[in-house]
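For this depiction, one protein chain was excluded, whereas all remaining protein chains were kept in their positions.
Up next, chain A:
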C-alpha cells in the first residue's frame, strides 16, 4: 500500500505525460502480483468499493476532532479523503501497514458492518500519504491525472506492445490481471481477445461553426441530428451483450432494458435516450437512469431507455469500420428494415442542398432532445479518436441571459483558493420592490485569467460571509450561456438552467439592466 501511495503521490504532482508513464511502468515492473494488478485496476477505474461512503469518512473525521473543526478543515482542504488523511494521526502501536492486495481482498470479503473497524486500523497504521491513497481508492476518485488509456499505455509499454493490443484483450480480463502480466512480462501466450463484446474505440467529431462551413463542399457531407442523450456503443457477440459509454465504460448494469432487447450480433454506435411513445424525453429524464447500480421496475417503466442508431461498426462477424460512411449507412438501413425492434431505431439523415438550407433547418429545429447537427463525410471510414476533417459537430447556439452575480464560493481541488463557483440571479418584483432571485450557478466558461479577475472582484466586493460562501455587492453582470431551461420547484425563481456557463463578464453593463425572471420564462416555450 505504501508503494502504491508513493506512486499516486508522485503522479499527482507530475504534470508531464511521459514522466507519468515512466512512474507507472517502473511501479508495474517492480511490484509483485497481485498488488500491481490491483493498482492497474485502480488506475483504470476497475475497482469499486461501495463500503466507504463519504458519510462514513465524514463521521470518522467528526469523531476525531469534532464537527466544527472538521467542517473548517474540509472547507479549507476541499477534498474529503485528503482532509481525513491529514487530521488523522499515525499510531506507532498499530502494527505494519497493509499491502494493496490485503486491502482489496479484505474489503471484498468484509461485510458493511465490519468495514469501519478495519478501516480505522489501517488509518492508524499508515502514514499521511498512505491514508490519502487508501481513502482515494475507497472513494473511487483517484484524480491523479491518469486516464484509463494512459494506464493501459503504460502496461503496454512494459511488454513492448501497442496500446490497442492491450485494449483488445482488456474486456476479457479481470483484476488483478495475472494473464496480462504473464503475457507482457513472462512470455506466456496472449490472452484471448473475446472479440465481439469488446469495446471498439469511438470516433469523435470536431466542433465547427457557420463561417468555417463555407470552406467545405456540402456535396461531400451527410447531416444527421445530434441527439441530446449519451453517446453509446452497443456490442454483442458470442452470447455476450454490453452497453458502453463512448469512453469504453461498461454501463450495461444500469440499462437492463436495452441489454434484454439485444437479439443480434454486432457493434453499433448510437445515442442513448429516454423515449416515451415516439417522443424523446428531456435529458433530465435520462439523468435519472445514470450512475445507478440497480434499477427499480418503476424506473424502467417510467424512464424507458432507447438507443437511436447512428452507425454500424461490426455486423455479425464482419468488421465494417474500413468502409465509407455511405456504405455503412446502407448496411445499417437494410439491417434495421429487416425486423421491428422497439428499443432501437435509426437516426434519420437530414437532407440539404447547400449550407444555407442546412442552417435554416438547424434554426427551425427547436425541439427538445436535439443538441445540433452532425456532419459526416460520405466516404469517411470509422477511425478511433478525433481525426481532423471527416466528422464535425455543429451545435445549436446557446441561449444567453444577462444575470447579476449574487454569491461566490471557493472551488474544490485545484481551485480551492479561488472563488470559482458563482450563483447569479435575475430581477423580479418582490415585496419591497425589485429584487434579484437566484436562477443558477456556474463554475466554468471563464479563462484562468478571468478566474483570477473574478476572484479578486469577489474579495473586493464582499458584503457578507457565510462559511465558504461570500455574498457580493449586486453589481457585476455576467452573460450566462445555457443549453436549455425548465420549470423547477427546487429553485426559488421557479426556473432551472441546463449546463449554464459564464460566456462573458459584462463590466460595461449596469446591474439594473440585467434580465428579469420573466424574460427567462418567455424562453420556456
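List of remarks:
Convention: contacts are C-beta pairs under 8 Å (C-beta built on N, C-alpha and C of every residue); 3 or more make two chains touch, one makes a residue touch a chain; residues count from 1.
Please note the rule applied: contacts and distances are computed from a predicted model.
Between the listed names "YeeE/YedE family protein", "Ligase-associated DNA damage response exonuclease", "3-isopropylmalate dehydratase large subunit" or "ABC-2 type transport system ATP-binding protein", the UniProt record for the complex's undisplayed chain reads "Ligase-associated DNA damage response exonuclease". Considering the whole complex, the residue from A:3, A:86, A:299 or A:469 that touches the absent chain is A:86. Check A:45, A:78 or A:282 against the missing chain and you find that the one touching it is A:78. One chain of the complex is left out; on chain A, the residues touching it are 12-15, 65-66, 68-70, 72-73, 76-79, 82-83, 86-87, 89, 128, 413-417.
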